[in-house]
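One structure, as structure tokens, below. Some questions next.
All protein chains but one are shown at their positions in the complex.
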Amino acid sequence: MKTEDENGKRRREEVCPGKKSTLDLDAARARIADTKGPEFWRSLEELAGSPEWQEMMHREFPKGASEWLDSVSRRGFLKLMGASLAMAGMTACTKQPLEPIVPYVRQPEELVPGRPMFYATAFTLGGYASPLLVESHMYRPTKIEGNDKHPASLGGTDIFAQASILEMYDPDRSQTINNLGEVRTWGNFLEAIRGPLSAQQAVQGAGIRILTPTVSSPTLADQMRELLKIYPQAKWHVYEPVNRDNVLEGAKLAFGQPVETHYKLENADVIVSLDADFLSAGFPGNVRYIREFAKRRDPDSVKMSRLYVVESATSSTGAKADHRLPMRAGEIEQVAELLSKFLEQGHPSDVFSSQREKFAAAVANDLRAHRGSSVVIVGDHQPPIVHALAHSINQALGNVGKTVFYTDPVDANPINQTASIKDLVADMRAGKVDMLVIIDGNPAYDAPADLNFADALKSTNVPVRIHLGLYQDETAELCQWHINKAHYLEAWGDARAYDGTVSIVQPLIAPLYNGKSAHELVAILAGQADPSSHEVVQSYWKKQHPGADFEMFWRKSLNDGWVESTAFAPKQVSIRPLPSISAPTSPGAQNAIEINFRRDPSIHDGRFSNNGWLQELPKPMSKMTWDNPVLVGPAMAERLGLKSEDMIEIELYGKKLTAPVWVQAGHPDNSITVFLGYGRRRAGRVGTGAGFDFYPLRQSATAWVATGVNIAKTGETYKLATTQGYQTMDTPVGQRPLVRTASLDEYHKEPEFAKEEEPPKDLTLYKPYPYEKEPYAWGMAIDLNACVGCNNCIVACQSENNIAVVGKEQVVLGRHMHWLRVDAYYQGDRDNPKAYFQPVPCMQCENAPCEVVCPVGATVHSSEGLNDMVYNRCVGTRYCSNNCPYKVRRFNFLLFQDWETPQLKMMRNPDVTVRSRGVMEKCTYCVQRISEHRIDSEREDRKIQDGELQTACQQSCPANAIVFGNINDPNSGVSKLKSNPRNYSLLADLNTRPRTTYLAEIRNPSEELGS
Amino acid sequence: MDERIGQTEAGRAPVMEPGYTFGTVTDKISSIVLTRPTSNGWFLGFGVAFLLTMMMLYAIAYLFVKGVGIWGVTIPIGWGFAIINFVWWIGIGHAGTLISAILLLLRQSWRNSINRFAEAMTLFAVSAAGIFPLIHVGRPWLAYWLFPYPNSMGVWPQFRSPLIWDVFAVSTYATISLLFWFVGLVPDLATLRDRSTNRAAKIVYGILALGWRGSARHWDRYETAYLLLAGLATPLVLSVHTVVSFDFAVGIVPGWHTTIFPPYFVAGAIYSGFAMVLMLAIPIRKLYGLEDFITELHLQNAAKVMLATGLIVAYGYVIEAFMGWYSGNRYDAFTLWNRLHGPYRWEYYALLLCNIVIPQVLWIRKLRSRPIALFSVSLVVLVGMWLERFIIVVVSLHRDFLTSSWGMYYPTRWDWMTYIGTIGMFLAAMFLFVRLLPMISIFEMRTLLPEAEVKE
Amino acid sequence: MQIFHRSTNTISRATIYGAVFLIAALLWAVLELQRSPYITYAKVARPQPVPFSHQHHVAGLGIDCRYCHTSVETSSFAGIPPTKTCMNCHSQIWTGAPLLEPVRESFRSGKSLVWTRVNDLPDFVYFNHSIHINKGVGCNTCHGPVDRMPLMYNENSLQMEWCLDCHRDPAKNLRPREQVFNMRYEPPSSLKPLTLDGKEYTDQMSLGTDLVKKYKLRTVTDITSCSTCHR
Partner (left out) sequence: MKRTPVYGMMAEFDSPTTLVAAAHRTHEAGYQKVDAYSPFPIEGLAEAVGFHKNRVPLVTLIGGLVGGLSGYLLQYWISTSSYPVNVGGKPYHSWPAFIIVTFEMTILFAGISAVFGMLALNGLPMPYHPVFNVPRFAFATKDRFFLIVFASDPKYSPAETRRFLESLGGRAISEVPD
């Protein structure tokens, strides 16, 4: 069944529209096509940009309500609809209009209308695949889950994979093939390149240059090799702004060959991170590492591991550290050297010349005590020598084969990417390039500044410039040909996970805008007759797996989500003598201010900047959204008289740009950190203009760390949008026991330390409601020890529950809509504080303060103890939110939902009501999932099994920090956790009796350094 | 009746200047309504008030189109100007019923010359207040869901919610005040019916007078009913602001959850109510030359009432602060600290100045009889009482339990337009009232005359 | 002097005391309208591209509900038949009937028929067919005598109070599972007793109460919780 739900918004109740929009895909596609591709959207963008529009906005939203102005550029389309819809809602609460219902002509066999289906596929970032299971309603992918069978996921995902579903439906994605801005067809393109290609045959493709991002796809790699056979003189360049050159060079330095290093953290008692943020999205294998790390942080069952972190910025990894040493990136090398020195000789005396020496000595001793069960991990942006040192240390400690493993690189073309793009630009300027094919990259925006790629693309004479990409971005602008790329959920492909395991990427939906995949483009270049990505991928695997049982093999691979026995075997490599220790950096450099370029925790290198979910996702440590201020340590800020939101001018190598400051507790002194990926010119309605572009400061020689920045206060200020009011638990009248912590020893001495004396059950006139009589009583326990603040749960929740994006100005006003938030608290020394994460969903209080004050009974208790929120009954007094001590309720102050964009309607989860203006909303433990499982289990005449029913946040959590289930069943996972001595409820003294409780955080400091 | 002209004890101003008869009293008051043409001053004043009313309607219309997001409200401060203004207006409304009901029961004959317009003031204040709960909800077109009626959903209001209590309390209060006011008007309407020379006016007043003819039997029942209404209105007026205070006291927000609220809300209400009465009485008696009826005595008494209630309010603040410290509760303690040192401390200091410090000048007898001085003090008190509600609503909400969810509140132009607009609406209504109806109860004034006494 | 005529006495009283009744009457009218077919479409046949007759197909030809509504036992949505289903027969019979042209056209062109939805709940209501079937709620309990409907209409108001009426006392509507699809099912009576598990029932309530136990229905409190239907 497919119900066209066009008049959804005019229905009796305006909370509902779009919910059941199980849209007719073809119809939707048709409608998108009918509106002549880009015009449909561009017209709106133009409208949003045009002076008349601005003027109109002024009239409609006078100054003071100025948030609108900006929202237009952000979410203009949505705002555009606001008024009309609100009116519709006001007038149309009487009669339900007739609704069409549209059946298939021929219904697919496997389809049971109204029931979702799951398909295995994989999301790729920087070449590394995250294996996924994607939920599909009537062939519309709606939700992304991790592939629980796959070693690289075990059910978890990272924020980028979760949010990629929104990217797929992004109405701003490129929808056409363009030639010099004119819409063209694929056929036009094929004709157009036939000539140039044949010309190249003569010169063996000497003029062909192909620029790809990191490629781990065996098929694509194979295609490229084939292509290079046909055009021996052609060159394959690889570049990504967030690359792993240093890792590669480090490996070469240590072993003379490129190797992939990965870790078994479940075997590690001692983990030392040298500026490695291995617990956050973007680090290869992070999902698996988080799982293993969290497993070893459980103080109750296993020997709890100890984490030392030396870092040049603040990261969630640093937040979880038992001992953290903030240090300028340039000096971490010296720590590494000290470390290896002390490991060999030990520390001569117990007098230490410096903090770092003391730290290094202690770490060395701990490592020595844990030979074979320890690991040293180095961050991608640390220079090769540090990686090499780490390799030698791991070798020396005998960790290789236990906690550290070497394999062939996942990258199919492991070359120095910075060098590669340098060569490319050189060739371009030298006029050697006749045909440049840029596959899925945006070098015009993110290539090193000193190469000035954009200029090279413009001014140098490259006759044929082809760009294949998801967006018509800064690079597409400069190429004659732009081909709209098919999203990975739209096309076939394959990719390797961090351990080498290959996943087949199978599409969930036919390309919305007939986009093309890299496979198809390369096939064309190789002179093949326009094969489909499916044919390309399958034929490659036929070669790998010849024989009659290919169908079997193929089906199995698709089913499991990975190809059997493709994981790389561990590799034996021997360490080579390292070059003599470089001289310590000169004191001059010591005092010079250092600048760190880092991938953004939310939008990576900028490729996700048009993704509203990620833009509005609070960055783990600063809770910053929509912006990338310059991070400055407190001491330095004081010295320079800087406050958060001050504008500063940064000067590096003569280049100047201005950006706001954010004073970040725990950031090392005399150093600033900037996140890449913002300040996009052509990202789309969401990303364009958000934040500040720091690529212009980034030189190929100093891609990650540069010294000698000059900083000057400009005097202006800039409003930043953070989602957390205060990041401390201390108030002038005493500390609040929100996150409860203890050291391992303290915990062993007093296991019950977290139990604030909870009010006795009979502390009320009324006798408690008999939940114990029910078959189910839902509850949740969140292990603060396991949570690494990766934010994955937030995105998963947003995706599962159709949660709206509100835009920067609304976030500034405190109107963000996240049902689940992760609070980050700092404690102690501002220069190196302890940091804690606390995910806060609705507590589902048994004595819910919100319910008692609701005049219309829009929020009341279900018999299973859920704090139901009935959107269609809510009149929006906001009293419940006022009376909620946890402030987990979210209110639609304006029309935040997009009711118009067909793509976004297709994305919605049909099992969750879409809330409209004037309605309160909040977490309900994914009640739609509860109902689904209850009904299924009842049909099968059984009870819901523990673990079979998972909330979205729980399912996506890589750390298994969130456990949900039936607390009436003493053997359920959640009951077990709740009986743990660390279990406590937040603000227990209010006697709200929350169903969501926390397990106190335990740190494991070493005696030597103390806590 | 206890006090009569000339019988006032030494040093005390009379309820009414001597020398009036039934006839002169009647003519003086009714002529205000019956004289034509209307003065330009009136038109000017009314015009301004009317424009402000239109501004309010514009702001509300835009609100309905866009949603409450155009206001400064946010999470955690879910309530802002709307609720502050609601409580402020309701509070002001209390003076009318208090004067007409409680003072009647207490046989305070000086009430007779101010109860009529005090009651009118109450009605208009309550209707101004009534606007806010309606428009502040996210989906105002569904506000009728707060009333229990048999709907096709089979669901009902939730009677544990203070907002439902509000609905009943405020609507009851409005109804009773209206009846009280109208019943008081009937005999005077009859007078106007008989005095007016204009045919149309005769008919209109005639209809409204219901054919009142002053029969002894009627007067007997009339007085009983009037007294009973007073007896009913007295607990009602106390209950209404108690219920309003429950909106906060029932909540668990530190700064709301306190038992002192009901009494000190009621006191505060009377406080602001009398301030408003004075602010209206002083110009009116001047403009319409009613100094003989609204005498220094009235100013004196009103001022004394303000002084008394002001002190009760002050006591409320003290207890609040004391409990914050004494309870040892970390959240209440912080709320106190936050009022004194937080980002809104200046509002709090201003509140203390307006409601506690400045009104102390009313101890000075001379000042109590100086219209200008009284007028200014009343103005200050009204501002102070508005600030009190700001502190209670905003400052309590903006920093509650979880530090992570603390926030700030910034009112927008729409907040201000709506607030000022209601003041305009209130004044417009007052202007119409003084023009069309006797602003002083004529028949009750007659009873104050010596000749009204039956000599045996 | 007299201002008013004698009659005004009666008139004025009539207006005042009559107003009360007038207002009451108005309120009553509004509440009635709210439940009237004008709002609910109850018993009002919808315009359809093809005048499909359930009467003919169900009563006449005796086709089982599940032949077309395939997913009714397994999914929240009962499913409406794809054109293919119609053509299974109509490629053989009535192949030329002009009434069926839209169907054939759809089958030829591959463009779906666009029906008007009959039993249509608001989008914030989550109804699940499979569980109702499973618990012994007959099709015609909600959909009415479909086998007597030449043109389809919804028998009931489908308003919340109507749903609640059953959710508050399921016993009065339950029937044995095997009778769910029986359009002519009659609740047991002393005249037509019903035997189930060797027990003879002569009235609905006793049968219903036993079925509530047999089919493990959740308690009334459970199934009148908001989140049972609203999410």
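Note that the chains are named A, B and C in the order they appear, and that numbering of residues resets to 1 at the start of each chain.
Everything below uses one rule, namely that a contact is a pair of C-beta atoms (placed from the backbone, for glycine too) under 8 Å apart; a residue touches a chain by one contact, two chains touch by 3 or more.
These figures come from a predicted structure and were not determined experimentally.
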Which displayed chains does the hidden chain touch?
-> A, B, C
Touch with the omitted chain, as defined above, among B:224, B:259 or B:360 = B:224
So which of B:193, B:241 or B:285 would be touching the chain we can't see?
-> B:193
When the complex is taken as a whole, what residues of chain B touch the one chain not shown?
-> 21-23, 26, 148, 154-160, 164-165, 168-169, 171-172, 175-176, 179-180, 182-183, 187, 190-191, 193-195, 206-207, 209-225, 228-229, 232-233, 235-236, 239, 243, 246, 443-444, 446-447, 451-455
By the contact definition given up top, give the residues of chain C that touch the hidden chain.
-> 1-9, 12-13, 16, 164, 221, 224-226
Chain A residues that touch the omitted chain in the full complex | 764-769, 845-852, 854, 857, 860-863, 993
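FYI, only the chains that are shown with their structure count from here on.
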So that we know how the chains sit together, what is the shape of their touch graph: line, ring, star, complete or other?
-> complete
Name the chain pair with more contacting C-beta pairs, choosing from A-C and B-C.
-> A-C
For chain A paired with chain B, centre-to-centre distance based on mean C-alpha positions, whole Å | 56
Distance-wise, how many Å sit between the C-alpha centres of chain B and chain C, to the nearest whole number?
-> 54
Multi-chain contacts in chain A: which residues touch at least two other chains?
-> 860, 873
Of all the residues in chain B, which ones touch at least 2 other chains?
-> 153, 155
Interfacial residue positions of chain C with respect to chain B in the complex = 3-4, 9, 12, 27, 31, 34-35, 157, 159-161, 164
Chain A partner contacts - residues on chain C that touch it in the complex = 38-39, 46, 71, 74-77, 79-84, 106-107, 110-117, 120, 122-124, 126, 128, 130-131, 134, 216, 219, 221-222, 225-228, 230-231
Chain B contacts chain A in the complex at 64-70, 72-79, 136-139, 141-143, 145-146, 153, 155-158, 160-164, 167, 247, 250-253, 330, 333-334, 337, 341, 397, 399-408, 410, 412-414
